[in-house]
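Dropping a structure here in C-alpha coordinates format, bear with me for questions.
A protein chain is absent from this complex, but the other protein chains hold their places.
Up next is subunit A:
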Amino acid sequence: MDEDARRNMRPLSLHVPEPRFRPGDAVDFADFDIPDVAAAPRPDIGAMPEEMRSLAYGLVRVLDLDGASGGAWAPRLSPERLVAMLRHMALVRAFDDRMYRVQRQGKTSFYMKCTGEEATSIAAAYALDRDDMCFPSYRQQGLLIARDWSLVDMMCQIYSNRGDRLKGRQMPIMYSAKEASFFSISGNLATQMPQAVGFAMASASRGDTRIAACWCGEGSTAEGDFHSACTFASVYRAPVIINVINNQWAISSFSGFAGAESTTFAARAVGYGIAGLRVDGNDALAVYAATEWAAERARNNFGPTLIEHFTYRAEGHSTSDDPTKYRSAEERSAWPLGDPIARLKQHLIAIGAWDEERHAAMDREVAEEVKAAGKEAEKQGVLGDGLHQPFTTMFEDVFEELPWHLEEQSRQMVEERKAAGI
(Lines give C-alpha, C1' and ligand atoms only; values in the text may rest on other atoms or scores of the structure.)
Protein backbone atom coordinates (compact mmCIF):
# COMPACT_ATOMS: atom_id res chain seq x y z
CA MET A 1 0.00 0.00 0.00
CA ASP A 2 1.42 3.38 -0.87
CA GLU A 3 1.82 6.20 1.61
CA ASP A 4 -1.12 8.24 0.28
CA ALA A 5 -3.56 5.38 0.64
CA ARG A 6 -2.40 4.86 4.24
CA ARG A 7 -2.96 8.51 5.07
CA ASN A 8 -6.60 8.13 4.14
CA MET A 9 -7.24 5.21 6.48
CA ARG A 10 -8.70 5.58 9.93
CA PRO A 11 -6.05 5.04 12.58
CA LEU A 12 -6.17 1.79 14.52
CA SER A 13 -7.21 1.93 18.15
CA LEU A 14 -6.32 -0.34 21.03
CA HIS A 15 -9.14 -1.66 23.15
CA VAL A 16 -8.29 -1.80 26.84
CA PRO A 17 -11.11 -3.38 28.86
CA GLU A 18 -12.70 -1.33 31.62
CA PRO A 19 -14.99 -2.71 34.34
CA ARG A 20 -18.52 -1.34 34.52
CA PHE A 21 -18.24 0.14 37.98
CA ARG A 22 -15.35 1.90 39.68
CA PRO A 23 -15.13 3.21 43.29
CA GLY A 24 -17.96 5.62 43.97
CA ASP A 25 -20.07 4.48 41.03
CA ALA A 26 -23.68 3.51 41.59
CA VAL A 27 -24.10 -0.14 40.69
CA ASP A 28 -26.94 -1.28 38.49
CA PHE A 29 -27.21 -4.89 37.32
CA ALA A 30 -30.72 -4.38 35.88
CA ASP A 31 -29.56 -5.59 32.47
CA PHE A 32 -28.04 -8.75 33.96
CA ASP A 33 -29.70 -11.71 32.29
CA ILE A 34 -30.52 -14.48 34.73
CA PRO A 35 -31.68 -17.51 32.76
CA ASP A 36 -34.62 -19.47 34.09
CA VAL A 37 -33.87 -22.72 35.95
CA ALA A 38 -35.71 -24.59 33.21
CA ALA A 39 -33.53 -23.07 30.47
CA ALA A 40 -30.59 -25.46 30.69
CA PRO A 41 -31.10 -29.01 29.42
CA ARG A 42 -29.28 -31.83 31.20
CA PRO A 43 -27.55 -33.95 28.59
CA ASP A 44 -26.68 -37.60 28.92
CA ILE A 45 -23.29 -38.04 30.63
CA GLY A 46 -21.95 -39.47 27.38
CA ALA A 47 -23.06 -36.51 25.25
CA MET A 48 -20.59 -35.28 22.67
CA PRO A 49 -19.12 -31.86 23.56
CA GLU A 50 -20.45 -30.30 20.36
CA GLU A 51 -23.98 -31.30 21.31
CA MET A 52 -23.79 -29.21 24.44
CA ARG A 53 -22.47 -25.93 23.12
CA SER A 54 -25.42 -23.99 24.51
CA LEU A 55 -24.53 -25.08 28.05
CA ALA A 56 -21.17 -23.36 27.74
CA TYR A 57 -22.91 -20.06 27.04
CA GLY A 58 -25.95 -20.42 29.30
CA LEU A 59 -26.14 -20.84 33.05
CA VAL A 60 -27.06 -24.08 34.80
CA ARG A 61 -29.33 -23.14 37.70
CA VAL A 62 -31.43 -25.15 40.15
CA LEU A 63 -32.39 -22.66 42.84
CA ASP A 64 -34.32 -19.66 41.74
CA LEU A 65 -33.96 -16.46 43.69
CA ASP A 66 -36.96 -17.10 45.93
CA GLY A 67 -35.65 -20.45 47.13
CA ALA A 68 -37.64 -22.82 44.94
CA SER A 69 -35.75 -25.50 43.04
CA GLY A 70 -36.43 -26.92 39.63
CA GLY A 71 -35.18 -27.66 36.15
CA ALA A 72 -33.52 -30.69 34.63
CA TRP A 73 -30.45 -30.32 36.84
CA ALA A 74 -32.21 -30.48 40.23
CA PRO A 75 -30.26 -33.15 42.15
CA ARG A 76 -31.90 -35.67 44.45
CA LEU A 77 -30.43 -34.75 47.79
CA SER A 78 -32.07 -35.45 51.12
CA PRO A 79 -32.86 -32.49 53.36
CA GLU A 80 -30.34 -33.89 55.87
CA ARG A 81 -27.61 -33.76 53.29
CA LEU A 82 -28.59 -30.24 52.29
CA VAL A 83 -28.43 -29.13 55.90
CA ALA A 84 -25.00 -30.73 56.24
CA MET A 85 -23.88 -28.85 53.14
CA LEU A 86 -25.26 -25.60 54.52
CA ARG A 87 -23.47 -26.18 57.77
CA HIS A 88 -20.14 -26.78 56.03
CA MET A 89 -20.61 -23.58 54.07
CA ALA A 90 -21.33 -21.68 57.26
CA LEU A 91 -18.29 -23.27 58.88
CA VAL A 92 -16.02 -22.09 56.06
CA ARG A 93 -17.40 -18.58 56.42
CA ALA A 94 -16.89 -18.60 60.19
CA PHE A 95 -13.38 -19.96 59.71
CA ASP A 96 -12.59 -17.21 57.21
CA ASP A 97 -13.96 -14.52 59.49
CA ARG A 98 -11.86 -15.64 62.41
CA MET A 99 -8.69 -16.11 60.40
CA TYR A 100 -9.13 -12.68 58.84
CA ARG A 101 -9.40 -11.22 62.34
CA VAL A 102 -6.32 -13.02 63.67
CA GLN A 103 -4.34 -11.68 60.72
CA ARG A 104 -5.46 -8.17 61.67
CA GLN A 105 -4.38 -8.93 65.24
CA GLY A 106 -0.91 -9.78 63.96
CA LYS A 107 -1.07 -13.47 64.84
CA THR A 108 -0.32 -14.48 61.28
CA SER A 109 1.13 -12.75 58.25
CA PHE A 110 -1.54 -13.39 55.67
CA TYR A 111 -4.97 -14.78 54.92
CA MET A 112 -7.37 -15.19 51.99
CA LYS A 113 -11.13 -15.52 52.38
CA CYS A 114 -13.48 -17.26 49.97
CA THR A 115 -16.57 -15.33 51.04
CA GLY A 116 -19.36 -15.65 48.51
CA GLU A 117 -17.69 -18.63 46.84
CA GLU A 118 -18.37 -21.25 49.52
CA ALA A 119 -20.70 -23.26 47.30
CA THR A 120 -18.09 -23.72 44.59
CA SER A 121 -15.92 -25.87 46.83
CA ILE A 122 -18.32 -27.30 49.43
CA ALA A 123 -20.99 -28.46 46.98
CA ALA A 124 -18.31 -29.75 44.60
CA ALA A 125 -16.72 -31.77 47.40
CA TYR A 126 -20.13 -33.28 48.22
CA ALA A 127 -20.40 -34.54 44.64
CA LEU A 128 -16.95 -36.13 44.62
CA ASP A 129 -15.69 -39.23 46.37
CA ARG A 130 -13.34 -38.58 49.24
CA ASP A 131 -10.43 -40.19 47.42
CA ASP A 132 -10.95 -38.26 44.20
CA MET A 133 -7.83 -36.16 43.99
CA CYS A 134 -8.30 -32.41 44.31
CA PHE A 135 -5.80 -29.91 42.92
CA PRO A 136 -7.02 -26.64 44.42
CA SER A 137 -5.94 -23.06 44.12
CA TYR A 138 -5.67 -20.99 47.29
CA ARG A 139 -9.40 -20.26 47.55
CA GLN A 140 -10.80 -23.79 47.96
CA GLN A 141 -10.43 -24.17 51.72
CA GLY A 142 -14.00 -25.44 51.50
CA LEU A 143 -12.74 -28.72 50.05
CA LEU A 144 -10.79 -29.49 53.20
CA ILE A 145 -13.63 -28.38 55.44
CA ALA A 146 -16.19 -30.43 53.50
CA ARG A 147 -13.91 -33.42 53.94
CA ASP A 148 -14.00 -32.73 57.69
CA TRP A 149 -10.33 -31.95 57.85
CA SER A 150 -9.14 -30.72 61.24
CA LEU A 151 -9.62 -26.98 61.64
CA VAL A 152 -6.82 -27.04 64.21
CA ASP A 153 -4.48 -28.52 61.62
CA MET A 154 -5.42 -25.80 59.13
CA MET A 155 -4.92 -23.10 61.71
CA CYS A 156 -1.54 -24.48 62.77
CA GLN A 157 -0.47 -24.11 59.15
CA ILE A 158 -1.75 -20.54 59.14
CA TYR A 159 0.18 -19.81 62.36
CA SER A 160 3.33 -21.66 61.17
CA ASN A 161 3.46 -22.98 64.71
CA ARG A 162 4.68 -26.16 66.40
CA GLY A 163 1.70 -28.05 65.05
CA ASP A 164 2.33 -26.98 61.45
CA ARG A 165 2.95 -30.16 59.51
CA LEU A 166 4.59 -28.07 56.78
CA LYS A 167 7.19 -26.91 59.33
CA GLY A 168 6.69 -23.21 58.74
CA ARG A 169 7.93 -23.43 55.17
CA GLN A 170 4.79 -22.28 53.41
CA MET A 171 2.88 -19.04 53.52
CA PRO A 172 -0.42 -19.28 55.38
CA ILE A 173 -3.26 -21.09 53.55
CA MET A 174 -0.94 -23.06 51.26
CA TYR A 175 -2.22 -26.26 52.83
CA SER A 176 -1.25 -29.79 51.92
CA ALA A 177 -3.32 -32.76 53.08
CA LYS A 178 -2.63 -36.00 51.32
CA GLU A 179 -4.96 -37.98 53.58
CA ALA A 180 -7.81 -35.79 52.35
CA SER A 181 -6.65 -36.18 48.71
CA PHE A 182 -5.92 -32.47 48.73
CA PHE A 183 -2.82 -31.52 46.76
CA SER A 184 -0.11 -29.21 48.07
CA ILE A 185 -1.02 -25.63 47.16
CA SER A 186 1.51 -23.64 45.19
CA GLY A 187 1.82 -19.89 44.91
CA ASN A 188 2.37 -20.20 41.16
CA LEU A 189 -0.97 -19.83 39.44
CA ALA A 190 -2.49 -22.57 37.28
CA THR A 191 0.42 -25.02 37.69
CA GLN A 192 -2.02 -27.42 39.37
CA MET A 193 -4.16 -27.66 36.24
CA PRO A 194 -1.90 -29.88 34.07
CA GLN A 195 -0.89 -31.71 37.25
CA ALA A 196 -4.50 -32.73 37.83
CA VAL A 197 -4.72 -33.92 34.24
CA GLY A 198 -1.55 -35.95 34.78
CA PHE A 199 -3.04 -37.55 37.88
CA ALA A 200 -6.18 -38.40 35.94
CA MET A 201 -4.14 -39.84 33.08
CA ALA A 202 -2.17 -41.96 35.55
CA SER A 203 -5.36 -43.23 37.15
CA ALA A 204 -6.79 -44.11 33.74
CA SER A 205 -3.61 -45.76 32.57
CA ARG A 206 -3.71 -47.97 35.66
CA GLY A 207 -7.32 -48.96 35.17
CA ASP A 208 -8.19 -47.28 38.47
CA THR A 209 -11.56 -45.65 39.20
CA ARG A 210 -10.30 -42.48 40.87
CA ILE A 211 -10.75 -39.17 39.09
CA ALA A 212 -9.12 -35.78 39.54
CA ALA A 213 -10.50 -32.28 39.86
CA CYS A 214 -8.72 -28.96 39.73
CA TRP A 215 -9.65 -25.37 40.38
CA CYS A 216 -8.35 -22.06 39.20
CA GLY A 217 -9.73 -18.56 39.02
CA GLU A 218 -10.85 -16.95 35.80
CA GLY A 219 -7.77 -14.73 35.90
CA SER A 220 -5.49 -17.79 35.88
CA THR A 221 -7.11 -19.20 32.77
CA ALA A 222 -4.86 -16.78 30.91
CA GLU A 223 -1.81 -18.78 32.02
CA GLY A 224 -0.24 -21.17 29.55
CA ASP A 225 -0.72 -24.05 31.98
CA PHE A 226 -4.47 -23.74 31.56
CA HIS A 227 -4.10 -24.28 27.83
CA SER A 228 -1.75 -27.22 28.41
CA ALA A 229 -4.21 -28.76 30.85
CA CYS A 230 -7.16 -28.48 28.46
CA THR A 231 -5.12 -29.82 25.55
CA PHE A 232 -3.88 -32.83 27.48
CA ALA A 233 -7.28 -33.46 29.02
CA SER A 234 -8.85 -33.46 25.58
CA VAL A 235 -6.17 -35.49 23.79
CA TYR A 236 -6.11 -38.32 26.34
CA ARG A 237 -9.78 -38.00 27.41
CA ALA A 238 -8.51 -37.74 30.96
CA PRO A 239 -11.00 -38.34 33.79
CA VAL A 240 -10.68 -34.83 35.17
CA ILE A 241 -12.97 -31.96 36.11
CA ILE A 242 -11.49 -28.58 35.28
CA ASN A 243 -13.17 -25.95 37.45
CA VAL A 244 -12.88 -22.27 36.67
CA ILE A 245 -14.09 -20.06 39.49
CA ASN A 246 -15.17 -16.92 37.70
CA ASN A 247 -15.49 -14.55 40.64
CA GLN A 248 -15.19 -11.54 38.32
CA TRP A 249 -11.95 -10.28 39.83
CA ALA A 250 -8.25 -11.20 39.67
CA ILE A 251 -6.93 -8.93 42.42
CA SER A 252 -7.73 -5.53 40.83
CA SER A 253 -8.27 -6.75 37.27
CA PHE A 254 -11.83 -7.50 36.29
CA SER A 255 -12.61 -10.63 34.28
CA GLY A 256 -12.40 -8.68 31.01
CA PHE A 257 -8.63 -8.94 31.28
CA ALA A 258 -8.92 -12.71 31.09
CA GLY A 259 -11.16 -12.52 28.04
CA ALA A 260 -14.66 -12.29 29.53
CA GLU A 261 -15.76 -9.42 27.30
CA SER A 262 -15.68 -11.68 24.25
CA THR A 263 -16.83 -15.05 25.51
CA THR A 264 -17.51 -17.19 28.57
CA PHE A 265 -14.88 -19.27 30.30
CA ALA A 266 -16.95 -22.41 29.84
CA ALA A 267 -16.85 -21.70 26.11
CA ARG A 268 -13.10 -22.34 26.16
CA ALA A 269 -14.14 -26.00 26.42
CA VAL A 270 -15.79 -25.87 23.01
CA GLY A 271 -12.49 -25.20 21.26
CA TYR A 272 -10.79 -28.08 23.03
CA GLY A 273 -13.59 -30.53 22.36
CA ILE A 274 -14.28 -30.84 26.08
CA ALA A 275 -17.74 -30.85 27.65
CA GLY A 276 -18.33 -27.35 28.99
CA LEU A 277 -20.85 -26.26 31.63
CA ARG A 278 -21.48 -22.76 32.89
CA VAL A 279 -23.01 -22.86 36.32
CA ASP A 280 -24.51 -20.43 38.81
CA GLY A 281 -21.70 -20.65 41.36
CA ASN A 282 -23.85 -19.20 44.13
CA ASP A 283 -26.35 -22.00 43.70
CA ALA A 284 -25.06 -24.92 45.76
CA LEU A 285 -27.46 -27.34 44.11
CA ALA A 286 -26.34 -26.35 40.63
CA VAL A 287 -22.69 -26.69 41.59
CA TYR A 288 -23.45 -30.08 43.11
CA ALA A 289 -25.41 -31.24 40.06
CA ALA A 290 -22.81 -30.10 37.56
CA THR A 291 -19.97 -31.67 39.50
CA GLU A 292 -21.90 -34.91 39.94
CA TRP A 293 -22.60 -34.98 36.19
CA ALA A 294 -18.94 -34.31 35.35
CA ALA A 295 -17.76 -36.93 37.85
CA GLU A 296 -20.10 -39.54 36.36
CA ARG A 297 -18.93 -38.60 32.90
CA ALA A 298 -15.28 -38.95 33.92
CA ARG A 299 -15.85 -42.21 35.78
CA ASN A 300 -17.54 -43.70 32.75
CA ASN A 301 -14.62 -42.91 30.48
CA PHE A 302 -16.43 -40.15 28.61
CA GLY A 303 -13.59 -37.77 29.42
CA PRO A 304 -13.10 -34.35 30.94
CA THR A 305 -15.51 -31.55 31.75
CA LEU A 306 -14.77 -27.88 32.15
CA ILE A 307 -17.10 -26.13 34.58
CA GLU A 308 -17.23 -22.36 34.88
CA HIS A 309 -18.65 -21.36 38.25
CA PHE A 310 -20.12 -17.92 37.80
CA THR A 311 -19.81 -16.19 41.15
CA TYR A 312 -18.57 -13.04 42.84
CA ARG A 313 -15.54 -12.46 45.07
CA ALA A 314 -17.32 -10.70 47.88
CA GLU A 315 -14.22 -9.66 49.82
CA GLY A 316 -10.77 -8.33 49.02
CA HIS A 317 -8.35 -10.58 47.20
CA SER A 318 -6.34 -11.13 50.40
CA THR A 319 -5.49 -9.44 53.67
CA SER A 320 -2.99 -7.41 51.62
CA ASP A 321 -5.66 -6.04 49.33
CA ASP A 322 -8.11 -3.13 49.56
CA PRO A 323 -10.86 -3.58 46.97
CA THR A 324 -12.35 -0.12 47.58
CA LYS A 325 -9.44 1.22 45.54
CA TYR A 326 -10.58 -0.36 42.29
CA ARG A 327 -14.26 -1.40 42.42
CA SER A 328 -17.53 -0.06 43.64
CA ALA A 329 -18.37 -1.00 47.21
CA GLU A 330 -21.98 -1.54 46.09
CA GLU A 331 -21.16 -4.46 43.81
CA ARG A 332 -21.27 -7.07 46.52
CA SER A 333 -24.76 -6.25 47.77
CA ALA A 334 -26.09 -5.65 44.27
CA TRP A 335 -24.73 -8.92 42.89
CA PRO A 336 -27.73 -10.40 41.09
CA LEU A 337 -26.98 -14.03 42.01
CA GLY A 338 -27.00 -13.26 45.71
CA ASP A 339 -25.18 -15.11 48.46
CA PRO A 340 -24.75 -18.91 48.32
CA ILE A 341 -25.44 -19.48 52.01
CA ALA A 342 -28.50 -17.24 52.05
CA ARG A 343 -29.89 -18.97 48.98
CA LEU A 344 -29.48 -22.51 50.29
CA LYS A 345 -30.91 -21.41 53.64
CA GLN A 346 -33.93 -19.92 51.90
CA HIS A 347 -34.43 -23.12 49.93
CA LEU A 348 -34.30 -25.27 53.05
CA ILE A 349 -36.80 -23.02 54.73
CA ALA A 350 -39.01 -23.18 51.63
CA ILE A 351 -39.07 -26.98 51.71
CA GLY A 352 -39.81 -26.93 55.44
CA ALA A 353 -36.51 -28.48 56.49
CA TRP A 354 -35.10 -25.41 58.20
CA ASP A 355 -36.02 -22.25 60.03
CA GLU A 356 -34.47 -19.03 61.31
CA GLU A 357 -34.01 -20.39 64.82
CA ARG A 358 -32.12 -23.43 63.67
CA HIS A 359 -30.03 -21.28 61.36
CA ALA A 360 -29.13 -18.88 64.14
CA ALA A 361 -28.24 -21.82 66.38
CA MET A 362 -26.08 -23.29 63.63
CA ASP A 363 -24.25 -20.00 63.19
CA ARG A 364 -23.53 -19.92 66.93
CA GLU A 365 -22.34 -23.53 66.83
CA VAL A 366 -19.93 -23.08 63.93
CA ALA A 367 -18.56 -19.90 65.51
CA GLU A 368 -17.98 -21.84 68.73
CA GLU A 369 -16.37 -24.69 66.85
CA VAL A 370 -13.99 -22.31 65.13
CA LYS A 371 -13.27 -20.49 68.36
CA ALA A 372 -12.46 -23.73 70.18
CA ALA A 373 -10.21 -24.84 67.32
CA GLY A 374 -8.54 -21.44 67.41
CA LYS A 375 -7.75 -21.76 71.11
CA GLU A 376 -6.39 -25.23 70.56
CA ALA A 377 -4.20 -24.10 67.65
CA GLU A 378 -2.92 -21.03 69.47
CA LYS A 379 -1.71 -23.24 72.30
CA GLN A 380 0.87 -24.41 69.82
CA GLY A 381 1.99 -20.87 69.11
CA VAL A 382 1.26 -18.11 66.66
CA LEU A 383 3.53 -16.42 64.16
CA GLY A 384 5.99 -14.08 65.79
CA ASP A 385 6.11 -15.46 69.33
CA GLY A 386 9.43 -17.18 68.74
CA LEU A 387 10.39 -19.77 66.19
CA HIS A 388 8.48 -22.99 66.36
CA GLN A 389 10.63 -25.30 64.30
CA PRO A 390 14.27 -26.20 64.95
CA PHE A 391 16.42 -24.14 62.55
CA THR A 392 17.95 -27.12 60.90
CA THR A 393 14.58 -28.38 59.65
CA MET A 394 14.94 -25.62 57.04
CA PHE A 395 17.43 -27.81 55.22
CA GLU A 396 15.37 -30.99 55.32
CA ASP A 397 13.15 -32.26 52.52
CA VAL A 398 14.92 -30.25 49.82
CA PHE A 399 16.02 -33.71 48.74
CA GLU A 400 15.17 -37.11 50.15
CA GLU A 401 18.61 -37.22 51.75
CA LEU A 402 20.67 -34.30 52.97
CA PRO A 403 23.52 -33.73 50.47
CA TRP A 404 26.91 -32.49 51.68
CA HIS A 405 26.39 -28.89 50.69
CA LEU A 406 23.16 -28.57 52.68
CA GLU A 407 24.73 -30.36 55.61
CA GLU A 408 27.57 -27.84 55.51
CA GLN A 409 25.21 -24.88 55.27
CA SER A 410 23.15 -26.20 58.12
CA ARG A 411 26.24 -26.54 60.30
CA GLN A 412 27.44 -23.10 59.27
CA MET A 413 24.14 -21.55 60.29
CA VAL A 414 24.25 -23.15 63.71
CA GLU A 415 27.85 -22.04 64.25
CA GLU A 416 27.23 -18.49 63.11
CA ARG A 417 24.25 -18.13 65.40
CA LYS A 418 26.23 -19.55 68.29
CA ALA A 419 29.12 -17.18 67.61
CA ALA A 420 26.70 -14.25 67.47
CA GLY A 421 25.23 -15.32 70.80
CA ILE A 422 21.71 -16.05 69.54
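Simple rule for what comes next: a residue touches a chain if its C-beta (ideal position, glycine included) is under 8 Å from a C-beta of that chain, and two chains touch if they have at least 3 such contacts; residues count from 1.
We adopt the following convention: contacts and distances are computed from a predicted model.
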{"item": "Missing subunit (named according to UniProt) among the choices \"Light-independent protochlorophyllide reductase subunit B\", \"Electron transfer flavoprotein subunit beta\", \"3-methyl-2-oxobutanoate dehydrogenase (2-methylpropanoyl-transferring)\" or \"CoA-transferase\"", "value": "\"3-methyl-2-oxobutanoate dehydrogenase (2-methylpropanoyl-transferring)\""}
{"item": "Contact residue for the chain not shown (choose from A:M85, A:A196 or A:A290)", "value": "A:A196"}
{"item": "Hidden partner chain, touching residue among A:S109, A:S150 or A:T231", "value": "A:T231"}
{"item": "Subunit A residues that touch the omitted chain in the full complex", "value": "133, 135, 165-167, 169-170, 174, 176-178, 183-184, 186-188, 191, 193-206, 212, 224-225, 227-229, 231-232, 235, 397-400, 403-405"}
